[in-house]
Structure formats: structure tokens, C-alpha cells
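Step one of this worksheet: look at the structure below.
On to subunit A.
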Amino acid sequence: MRTTVEKTLKMYVGGKFIRSESGRVLPATSAKGRPMNVAAASRKDLRDAIQIARGAQKSWAGRSAYNRGQIFYRLAEILEDRVDAMPTSGADVLAATDRAVHFAGWTDKITALLSSLNPVAHTYVNYSMIGPMGVVFAAPDPADGLTGMVEAMLGALLMGNSVVLMVPTASAELAVALSEALAVSDFPGGCINVLTGDVDSVVKVAIRHDDLDALYLLGDAVSADLLEEIGTENARVMRRLVLAPRSARPAPPSRLAKLAEVKTVWMSSALMSGGGAAY
Partner candidate 1 sequence: MSNTMNKRKDDKPTLDLAGALDLSPAPESCPVTIKPRYGHFIDGEFVDGEGGFATINPATGEHLAEIAEGTQAEVDRAVKAARKAFEGPWGKMSGLDRGKYLYRLARRIQEKSRELAVLETMDNGKPIRETRDVDIPLAAQHFFYYAGWADKLAYAFPGGVPKPLGVAGQVIPWNFPFLMAAWKLAPALATGNTVVLKPAETTPLTAMYLAELMQEIDLPPGVVNIVNGMGKTGAAVVGHSDIDKVAFTGSTQVGRIIMRQIAGSKKRATMELGGKGAHLVFADAPLDQAVEGCINGIFFNQGHVCCAGSRLLIEESIAEEFIERLKRRVEVLRIGNPLDKNTDIGAINSAEQMGTIERYLSIGKEEGATTWQSSCPVPDQGFFIRPTILTGVSQTDTVVREEIFGPVLSVLTFRTPAEAVKKANDTEYGLAAGVWSEKTSKLFEVAHALNAGVVWANGYNLFDPASPFGGVRHSGFGREGGIAGLWPYLADQGGAA
Partner candidate 2 sequence: MTPTFSPAAAREWRSVRVDDATVNARISRARKRSIKTESKERLLRLALSMIDLTTLEGADTPEKVRSLCRKAVTPLAERPDFPHTAAVCVYPNLVPIAAAALGPNREVKIASVATGFPSGHVPLRLKVAETEAAVKAGADEIDMVIDRGAFLSGDDEKVFSEIAAIKAACGDARLKVILETGELGTLDNVAAASRLAIHAGADFIKTSTGKISPAATFPVVLVMLEAIREHYLETGVMIGMKPAGGIRDAKSAMHHLVLVAETLGAAWMTPEWYRFGASSLANDLLRQLTRREDGYYQSPRRFSVD
């Protein structure tokens, strides 16, 4: 029998596959029952990921919605292509693929649904448009597999945010497979970063990092007793916490709205009203 070659599990930051700068790993078991070492994201890994995500956010949001949709769709193409190679069930991969297709269709539509032209009683054109918040720290429910990761990541990305996705040690092998799909799906480096390790301890660091704009936690991504601490730290910098149920269904627009900011613009449109001229 042939001796197998085993893959080193790395994290995905800034378009590159990296080990933890701390050199720390956590033990886990692969889908095939082999022992694995999972890169354990450190305080510094998180700081690096946030800095890289911040640097990538503007250009990601600046791409056309059509282009971002095509990148999402490309991810769907890659995922379906790898249905048999992913360390999860085929049904999970196909559900994740469909989720990517679904979100691919939102990038150039969500703005039209959530923005508005406001009929103010002034000679001003007044409109409210949605836009990205910035850098979002996202964590899926540990039981939601690949679909959960895709859901957590794409919902935040589609609004033009850049994302640091935190995946627990037990799902690290799958997170690496997802990262490898991301790496060939034309995502610009840094707009999506995938860290692995102990979620609660990384979240505790994240909420003390002030250059993070929101936390997006799905299902039981973090332990319940951590929520109060998150709330307290968020209050300090008015950071958004978006809590969502597990990923059985894609985020509806009402949730996507929470992953965005709203800006309202008043634009003067009085030209002839003063002069008395009429058409």
C-alpha cells in the first residue's frame, strides 16, 4: 500500500496560506480519522488579519457589483467541482454551492432593495444608500459545516465589507478546503481571511481590537456566557454586533441590512424656483 502524503493545515490571510505566527497548533482529527495539527490563531494573527482586511476593504467595495457577483459565482463553480474532494458530506458542499449562487445574485440588487429615494418636503433630492461597514469578524455555527462558513462569509462580503472568518479547530480541515477554493475564485487577496483555532479566545481578543467594525455571529458560534463580555466591549467603541440564527436558510435582506451602513444625501435641486420662471 502506498504511503499517503498529508496536508499541513494553514490559515488563509491576505491571499496567502500561513502558519500561526505563534507557531502554536491544536490537535484535531481529519475526516479520514488521521490526527492533524490545526494552526491556532494568536492575538498577533488576528491583528495581522484585521490590518490586511482593512487594507483590502476599499478596493473590494470599489469593484463593480457585477464583478463581485461573478467572483461569488466563480466560488460556486469551484465548490461544485470539488464536491467529492471536500472533507464534508456531498450534500453540505452542494448546499454551500447553492448558497454561493444565491449570494452571487444579490451583489447587484441588494442596493436597489435597501436604498431609497426619500420624498422630503424640501427642494432637495434626498436619497439613502447602503454601504459597507468596514471589517467584519464573522463566525459560523460549528455544526453548520461548509454551508455555515459560506453563509457567514458571503453575507458580510456582499455588502462590500472585508471579512475575517473564524472557524473552530474541529472544522479546520474544511476551512482549509474552503480557503483553497477561495484562493482560485478570483477574490482579491485580503478581502476574505480565514483563521482557525479556539473561537472564544480569539473573539475575546477581537472585541478588544478597536479597528474592527462589526461582529457577525451565527447560531452558537461563541459560548453563551461570552455574549455579555462582547456587549460590554462593543459599547466602548459603538461596535455593531449582528446575531443570526444558524444557516439553514440564506440571510434575508432584513439581515443583510444589518451588515451595512446607511448614508443619506441631500442634494439641492432648486434652480428656477427663485427666479419665477416656469416650464
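Selection rule: all candidates are chains of the complex that A comes from, given by their letters.
In this section, a residue touches a chain if its C-beta (ideal position, glycine included) is under 8 Å from a C-beta of that chain, and two chains touch if they have at least 3 such contacts; residues count from 1.
The shown structure was predicted, so the numbers you read here are calculated from the model rather than taken from an experiment.
Among the candidates 1 or 2, the one that touches subunit A within this complex is 1. Those residues of subunit A lying in contact with candidate 1 across their complex are 65-66, 69-70, 73, 98, 101-102, 104-109, 112-113, 125, 252-253, 267-272, 277-279.
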